[in-house]
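Worksheet: one structure, shown below.
All protein chains but one are shown in place.
Take a look at chain A:
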Amino acid sequence: MRVVIAEDSVLLRAGLIKLLETSGFEVAAAVGEAEGLLAAVREHRPDAAIVDVRMPPGFTDEGVRAALVMRRESPEVAVLLLSQYVEERYAADLLSTSTSGIGYLLKDRVADVSVFLDALRRVASGGTALDPEVVAQLLLRRHRDPLDRLTPREREVLALMAEGRSNAGIAAALVVSESAVAKHINNIFAKLDLPHAEGDHRRVLAVLRFLDGES
């Protein structure tokens, strides 16, 4: 799996390269700013890009903007954003185009090597990986809408769905059986008035509903 890294801290860039190469990824390019990232993605056509949000020259949200450009130019490249802080609106911006192949994590999560690699693989194969903090913020926002009808447990399940986990992953995280998870998910679909259709499609719709609130 080929990856491009955009991270302005030399130390962290080196660490990421070592981590990825040890774990069987191929690092096609590693750059320090947003322009270089776009060029590298155009040149190498990687499977995924790991992008720091705060990069030169402005040190604000260059990474998010570059990611949005990448989404338009090469939607097949998955993007995993790393940030010093997470901001649900960045997540909403990114997910408004499509919910596949997107990840948004606190930079600190890199330290949890296996969790991080897990998220990267999930994103690279078209899934989503949202930081639990983003999800918590999203839940905070959605207080007076159909999501209010969800029970706390169903909320937890939906949050884990938004993080990009499979039923098995959700079951493991909540320490319940997979059938219990499936039941919760069906309840969620019903409460959010999602039509019966192909399962994955409804999953995406549920997450979108979760992210948009009022749709």
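As a working rule, contacts are C-beta pairs under 8 Å (C-beta built on N, C-alpha and C of every residue); 3 or more make two chains touch, one makes a residue touch a chain; residues count from 1.
Quick note on the criterion: contacts and distances are computed from a predicted model.
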Omitted chain (choose from "Branched-chain amino acid ABC transporter permease", "ATP-binding cassette domain-containing protein", "Carbon-monoxide dehydrogenase medium subunit" or "histidine kinase") - UniProt protein name: "histidine kinase"
Residue among A:Thr22, A:Ser96 or A:Ser125 touching the omitted chain: A:Thr22
Residues in chain A touching the chain absent from view: 9, 11-12, 14-16, 18-19, 22, 54, 60-61, 84-89, 107-108, 110-114, 133, 136-137, 139-141, 143
